[in-house]
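Every protein chain but one is kept in place in this view of the complex.
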Amino acid sequence: MLSERTAFLIFSVIALIGAVNVITRRHPVHAALWLVGTFLGVAGLFLTLGAGLLGAIQVMVYAGAIMVLFLFVILLLNLDAPPDEGLSFARGASLLAAVATLALIALPLARAPELRAAATPESPVADASAGQVANVLFTRYALPFEVVSLLLLIAMVGAIHLARRPRRDETV
Amino acid sequence: MSTVGALLLGLPLAAATLIGILHRRLSTRTAGTLAFAMAATCFGLAVAAFTHLRGLPEDARHVAATFWSFLELGRGDAALTLDVGVWLDPLSVTWALFITGVGSLIFLYSISYMEHEAGGARYFACLCLFLFSMLTLVLGKNLFLTFLGWEGVGLCSYLLIGFEYGKETAAQAGRKAFLVNRIGDVGFLLGMFWTWKLFGTLEHGELTPKLAAGLAAGIALPPLLALCYFVGACGKSAQLPLFVWLPDAMAGPTPVSALIHAATMVTAGIYLLCRLSSLFVAADWALDVVAFTGAATALFAGLIALRQRDIKRVLAYSTVSQLGYMFLACGLGAFASSAFHVVTHAFFKALLFLGSGAVIHALHGEQDLWKMGGLKHHLPKTAFAMRIGAFALAGIAPFAGFFSKDEILGVAFARAYAGDPACWVLWGAGVLTAALTAFYSARMITLCFDGSSRLDAHSHPHEAPAPMAIPLNVLAVLSLVGGIGLGFEALHWLPLHHWLAPTLAPLDLPPLPGALLWGLMTLAFLIAVLFWRIGAKWYSGDCEPARAAELTFPRFAGALAGRFFVDEIYGALIVRPLRFLAALALQFDVRVVDGAARGLGQFAALVGTGVRIVQNGTVQRYAFWMVAGAIALLWLALG
Amino acid sequence: MAPQSWYLIVSALLFGLGIVGFVTRRNSLVMFMSVELMLNAANLVFVAAARDHVPARGSACALFVIAVAASEVAVGLALVLALFRLKKSVDSDAVRELRA
Partner (left out) sequence: MDLATDLAATAPLWLPMLGCLAVLLLETLAPGRSGHLGALVAGAAIALAFARLVATAPSGRLPFGMLADDALGRSLTGLLLLVGAAVVVLAEPLLARLRLAHGEFFALLLASLSGMVLLVQARDLMALFLAVELLSIPLYVLAAFRRLSAPSVESGFKYFLLGAFASGFLVYGIALLFSTCGDTSYAALARFAADPARLGATWHVGVALLLVGLGFKVAAAPFHGWTPDVYEGAPTPVTAFMAAGVKVAAFGGVLRLAHEVLPDGAGLRAGLALLACASMLVGNLGALLQVRLKRLLAWSSIAHAGYLLLGVLVVVAAKSHAGATGAAATPLADSAVQAVVFYLATYALTTLAAFGWILDLGRESAELQDLRALRGLARRRPWLSAALALCFLSFAGVPLTAGFLGKLYVLKAAFALGTELIVPMVVLAATSVIALGYYLRILSTLYMERAPDENAPAPARLGSTGVALLIAAACGGVLLFGVWPEPLLRWLGG
């Protein structure tokens, strides 16, 4: 059995390598496949945190359903690998700004005293098992749960409206 | 009395609404008659209010009436309650009297003047709305209502300047007027909030007692507070450096110039200063700023007026200059003298504008003084009335302007005499401006009415019809007797001052000895007559435009040579500097006043380029700005 | 156990990489994938932070985020399709008729 820290290191490296490749691969299909890697890495991290249910959902919904949708659209549009995007002044500035944001978020968090306290959970009253999550979902977060159902429905309606083929009499 | 107050505000509003709704059905004459009847009724109401107040004991001469509670913002300590209502006291009634009085005359005049213009009914609707706003400004029972009126008159002025549909200069002038005024309004608004924060009230009736109580309790009144109001007053009353809008505002119809840009609206700044006189007096050095700004404006605008060719621009700059006198008086603490000059100025400047309107009307729109001349043969009545107005403006006794202006100069002198050396400068500037005023008044009259005709060959000017002549005659009479009737300091005949005394901060100045007073008066009279003669002589005869347009030294000296033997010294000391200053002032008019418009254009172009770069239509560019914003927020959050 | 701050640093890196991807890539699908990285980073924070408090709560929040991501993907991909129908491209800078 791996120690928890080793598992953390392995999964984080997977997630980060995947992320770097998502944003650097030129072909969107490659990017999408690397994104699957990231999702799997994050799912592993969930497991190390004891959130088994979420890890499973992450694999099924994200890595499974969502990514299939992505790949489906990419292949449907039959996109070729785009030409090299090059490094213009504007892109350089964007890159710099984005890296600065990263630093401004990651560095303070890395040094935050409140986060460096030894990881001794105050004897958790419950874990993140399916039963516990369900308990939270249907009591404390009952309203958001209902809202999400409407959200999914309306997203479906909207997607159908946008993507269905134009009717014959439809005008601009 | 509250009925009178309600009617004073309600009638103009009702008339404006009625004419505004029916403006397509009503003829100019019907709309004008209706508006005039309304204005005349308002004048009657103002007189009624005046007699009512006269009947009250001197220290109880005020009537407050609340119509409804306008709004209540916040709760508890932070609450601000504002009512809609009127506040009648000597100060507001005085203003209401001349606004409605001069206003009705100008309404009457407009009926004929606008008869052949398109959209006359719309014009009268705007005019009624203006009257409503102006009366709200002076009669409103708190500073907030005054501010509403203040904004309202600005809006009406904007609408009326740009009245002539499709005239691009007029539209631009209207915009400029509104924008510059808005800068002043920001000052007013800031002052109002600050006042509310300090005293917890904006009511005219409560402010002065609370201020007195506060001063007694030892609070220090920040001079900046007074300056906020002063900035507002500068915008509305066209003082340096916010005066740039007024000369351009002459693009509107001439009766509008007479009513709004000479007699009433531009004196709103003086009204504000008088209304807050106790605040200004308590605010340390604020009054000095007022005095020096006023003197500088008076002198500066007087200089610019020397070289204007457009008859209305001469009058516009002279208005700015006279307003400078009024500010000077306020700055010296003589608020009553300032109000006195406001009233006489309303008479003679309205007269001059209406007269010039008659001239322009007769010449079918010609405004260039160099294309006039000899008009006294064609328009004898107008010429006579205008001459009276010009005498009053020049400060020649016994015309109205003489008494009020002399009083202001007297106060400046008395302050200097009492040991304030800076006031010698103010007095000097005032006297110099008086000389300039006499000179350009004479120049205008001479170029317009005397000498030989420079008119187009086929132009046949004719005298204005009766509805235009009657207001001219009435105003001419007022310009003749309005001064001596309201105040003659040397004879201790000061009815206006006594009437206003309960509402204004008193003047803390020992009176000058009688002999000195008479001496100063004689001096002012002599200066006015002398410079009138010089101006008249110089521009009379077959004045050749190209040469006469220049303030050439030999010609100036030649005009003087017959009488005086000091021409050389005179030339070196006065004429050369004068010529230099006048040239400078002309450059200012051309470069700064017109340049401001160009500068705005360049600024706008710069903004356009900036927007195109930032808003280039790509998601990446927008995301970049979002990330930049996130960086800034994170940076600030992490301190 | 690994301290919470480790997880937060990994999540911050994921989040930052998402931002970098969004602002530097032109392909709208890849930009959208970068957003998914950001959402995953948030989920990691939810779950890691909840470990020391009420673990199920973090999982529930992350579940909501996943559901939202799913609905965003549905609408987003439909929009990409609609766009492709008109422009024959999915590059974000191919659409800049509306500007300045």
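Each chain carries a letter (A, B and C) given by its place in the written order, and its residues are counted from 1.
In the analysis below, a residue touches a chain if its C-beta (ideal position, glycine included) is under 8 Å from a C-beta of that chain, and two chains touch if they have at least 3 such contacts.
Since we're looking at a predicted model, the values are computed, not measured.
Just so you know, the chain we are not showing touches A, B, C across the whole complex.
When the whole complex is considered, the residue among B:F36, B:F130, B:F147 or B:F300 that touches the unshown chain is B:F147.
For chain A, the residues touching the chain absent from view are 104-105, 108-109, 111-115, 140-144, 147-148, 150-151, 153-155, 157-159, 161-162, 166, 169-172. Of the residues in chain C, those that touch the hidden partner chain are 4, 8, 11, 15, 18, 22, 28, 31-32, 35, 38-39, 41-43, 45-46, 48-50, 52-54, 57-58, 61, 64-65, 68, 71-72, 75-76, 78-80, 82-83, 86-87, 92, 95, 97-99. Think of the hidden chain as still there; on chain B it touches residues 24, 68-80, 147-148, 151-152, 155, 158-159, 162, 165-168, 170-171, 174-175, 178-179, 182-183, 186, 189-190, 193-194, 196-197, 604, 607-608, 610-611, 614-615, 617, 619, 621-623, 625-626, 628-630, 632-634, 636-639.
As a working rule, only the chains that are shown with their structure count from here on.
Taking the mean of the C-alpha atoms as each chain's centre, chain A and chain B sit 69 Å apart. In whole angstrom, the spacing between the mean C-alpha positions of chain A and chain C is 6.
Chain B has residues 620, 623-624, 627 in contact with two or more other chains.
Looking at chain A, one finds that residues 91, 94, 97-98, 101, 105 touch two or more other chains.
By the touch rule above, chain A contacts chain B in their complex via residues 90-91, 93-94, 97-98, 100-101, 104-105, 108. Chain A contributes residues 4-5, 8, 12, 15-16, 19-20, 22-23, 28, 31-32, 35, 38-39, 42, 45-46, 48-51, 53-54, 57-58, 61-62, 65-66, 69-70, 73-74, 76-77, 79, 82, 85, 91, 94-95, 97-99, 101-103, 105-106, 109-110, 112, 115-119, 121-122, 124-129, 132-133, 135-137, 140-141, 144-145, 148, 151-152, 154-156, 158-163 to its touches with chain C in the complex. The residues of chain B lying in touch with chain C in their complex are 611-612, 615-620, 623-624, 627.
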